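Subset of chains shown; positions unchanged.
Per-chain residue numbering starts at 1, and chain names A, B and C are given in the order in which the chains are listed.
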Amino acid sequence: MENYKELAKEKMRKCRVCKECNGIVCAGETPGCGGKGNGSTFIRNVAKLKDVRVVMNVVSSNDEVSTESDFFGKKVSLPVYVAPIGGILVHYGADMSEYDYTKALVDGVGKDSIVFTGDGQNVQALLDPLKAVDDGWIVPTIKPWVNEEMKKRIEMVKTSKCSVCCSDIDAAGLVALKKGTPKVEFKDITQLKDIVDCAGIPVIFKGIMSADAALKCLEAGASGIVVSNHGGRVLQDACSTIEVLEEIVDAVGGRMKIFIDGGFRTGSDVFKALALGADGVLIGRPFSIAAIGNGSQGVRDYLNTLQEELKDTMMMCGCRKISDINRNCVKVCF
Amino acid sequence: MENYKELAKEKMRKCRVCKECNGIVCAGETPGCGGKGNGSTFIRNVAKLKDVRVVMNVVSSNDEVSTESDFFGKKVSLPVYVAPIGGILVHYGADMSEYDYTKALVDGVGKDSIVFTGDGQNVQALLDPLKAVDDGWIVPTIKPWVNEEMKKRIEMVKTSKCSVCCSDIDAAGLVALKKGTPKVEFKDITQLKDIVDCAGIPVIFKGIMSADAALKCLEAGASGIVVSNHGGRVLQDACSTIEVLEEIVDAVGGRMKIFIDGGFRTGSDVFKALALGADGVLIGRPFSIAAIGNGSQGVRDYLNTLQEELKDTMMMCGCRKISDINRNCVKVCF
Amino acid sequence: MENYKELAKEKMRKCRVCKECNGIVCAGETPGCGGKGNGSTFIRNVAKLKDVRVVMNVVSSNDEVSTESDFFGKKVSLPVYVAPIGGILVHYGADMSEYDYTKALVDGVGKDSIVFTGDGQNVQALLDPLKAVDDGWIVPTIKPWVNEEMKKRIEMVKTSKCSVCCSDIDAAGLVALKKGTPKVEFKDITQLKDIVDCAGIPVIFKGIMSADAALKCLEAGASGIVVSNHGGRVLQDACSTIEVLEEIVDAVGGRMKIFIDGGFRTGSDVFKALALGADGVLIGRPFSIAAIGNGSQGVRDYLNTLQEELKDTMMMCGCRKISDINRNCVKVCF
């Protein structure tokens, strides 16, 4: 089952495919797959997840465990989604086109999950991946270009039949994207509102790390956010995502969907985020390794593993369906 | 005295008999003797025990220290019991029959302690060990089979004259036991009640990690529970047993007996659990190593060491009998 | 950009120019560049900074980030100043005169920052560096000599047109300066007041580690303090500067300027201190390495890096100008 990891090792020149993917040996390797600067944000994402412990509770019914969830009306097999990653060659040193990469992900997860796709200055970086699906089971993730450009691109992606779109607004801090054309920019509430209005479909803003920013997204009409620090790749010395999740959940109070990414590797990691109030988890690097290593089969294998682990954890913690997972199911030991 | 460890090293192909048995090098080795998945639950069991410190207090009488305790009417020399372990070949890679293994334990502890015995799909795994005693100084521990099967087995074990029986209900999560026949299942209060009613002797439920589950066992009529995460072998990323003990003790309020296992190695470890409110401690791996290494003599040696260490700790902490050990005897530094 | 580090390695016989300058390998090397005694104060300065995490917040305007600040009426490009360091040969084992060293710093930072200069028993140690400027963009830092001598030296430095002067009053603890002539001494409020009165220009006292000492400086008429433990080089086992900053800020309540030094290396480190209420940060060792390694160009390179990092952090945390940085911009996880 871990076969794809061995295969990936041969194909990735910039990722060591460590036994535990924790950001330590690759710290500072950007471009490459490491965290920015001293790498501490990436490392902390992984480390702090370990300080959340699951509470076993076996006195419960023997009903089948279901990990089924809903993503804006689409029924998925588990609330785990593939994070948007582009630049396969640049970041992983792997010879795989963005289309092939996306195709492997999309075919691998089938209708069990949904793939977020990436974007780049060259608009093909946005459009190529979309060709991998024809039924809208995809979430195009657009960079925070100047609004005019963003709106144009939103129109373009809507032809993919997607019913939700996303923008990783923390990419406004990416040095590479501040040069050339178009340029990324930071967005205030007014601009975010403008984008939401233009989209006409639910919009998710990715890169939220505080209650303040979350509430601003809500005010702008967002349908969801992704609590994310871009995998530790846009800012060193930041908080981990898991340690800010709960305060954001509390502030939002159920008024929009809250997803999270950053250092999630296993089904028990996913369980922890759900227990702290997340509606779903995005996973990046491990899916990349699976896709690069063994294509759609690798992706399928990894997704199956995740689902088994999540089921296992739910089963052992007295949860039979996703909505059973609540705050009492974990102890936070930060 | 530690002679049995050297002997065990030669006989166990799947356990390294480390100087400190802490779950680190064997992490993930299941089958084998390691913790499940990343092994962090096993590791945490051991690690968190170190954060409980005993409070020395030497101003006290010079009376002899007695470690005597009571196990449901049976007078034992110390409140330490042998945890139920089966599958000696599978888990430890040692060529020793379940009967011989149990015999070594039973002969080794004599009337000073009580051995919990194991179970398996093949009913002989339950019955063979019971042949090692003829006076009921044993606690048969039945897997959480479907209730009909459980009841049958309860009837069977009662012929051993045992006065208490146990079920490790967290074994419902063991992958191996979900296939073949009979199957294990999770139990709700009604089912647990059914088992208690059927048994007609005191029943202990093992695998409790929360006040909620403990109270459900109490409601079902249990006479005792074992705070346990199956040695970290049924779920990764769980809490350690020692860190949930106190809240369970508080919730139960003396209405049933509370035992604990998970990472206990020494008499000072045992003392810590008693100080936090446990009525007794089950120890697994070290007894297995002793039994496999040097049979009943190894077991006797280890039990003697435990008693000496427990006496030592009690003596130095101003406790002359088990009931003197209280919450003020430890500082919890989690 | 890190070129100067490679060059410095060759020129410094007493500093290893480690990848991360954290005081570990050089612990106890005084004279030399390590922390005093067991080195734990230096090490803690660096370590505790890591426990302050910045709070990313990208929902904001796209306005340009300005790091501009004010130092007693002088407009600087960023609130980072060069800490006073003397004894280049003794402490770093580098063949560079105090004048050349200061010249490299002064030319390197230009009008973007301000250099604090050092002092020594031989008055030339104070005066030589001052020759490197002719417009007062410098802060002469006088040792706490007996007051008569201090006053003399204050008069001398005023000819440099400096508009502020400083005294590192914690140098009273330096063994080397208690021998020979003149001698350093500890100062009480009366003596500090005497110095402030004599100076006639704003005076900053450096080496403050408690609210009590800060309030005494305030009472003595100081215009500012530097929260500092002399880089861990005057006392082992002390607190880190970052962990005492906030209580000092609270006690002072804006009635004088508060600077800080000790273990700051990057723009994100600077951001943390500003968020906890500092008005500016002094950086020593890294500027020394830059100056010794590649002269004014090295200093310029390092200052540019710092500014870029600070801008980056501000940008990603929703701050567009220095005054936007506030307590909510960091989480303290000591």
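By definition in this document, a contact is a pair of C-beta atoms (placed from the backbone, for glycine too) under 8 Å apart; a residue touches a chain by one contact, two chains touch by 3 or more.
For clarity, every value in this text was computed on a predicted model and none was experimentally measured.
Displayed in place are 3 chains, all sharing one sequence; the entire complex defined by the structure file totals 4 copies.
Keep in mind that, in the parts below, only the chains that are shown with their structure count from here on.
Averaged Cα coordinates give subunit A a centre that lies 42 Å from the centre of subunit C. Averaging Cα coordinates per chain places subunit B and subunit C 59 Å apart.
Not a single residue position of subunit A touches two or more of the other chains. The touching residues of subunit C, when paired with subunit A in their complex, are 20, 50, 52-62, 266, 268-269, 272, 309, 312-313, 315-318, 328, 331, 333. Touching subunit C in their complex are the following residues of subunit A: 37-38, 40, 44, 169-170, 172-173, 185-189, 192, 205, 207-210, 212-213, 216-217, 220, 229, 234-239, 243-244, 334.
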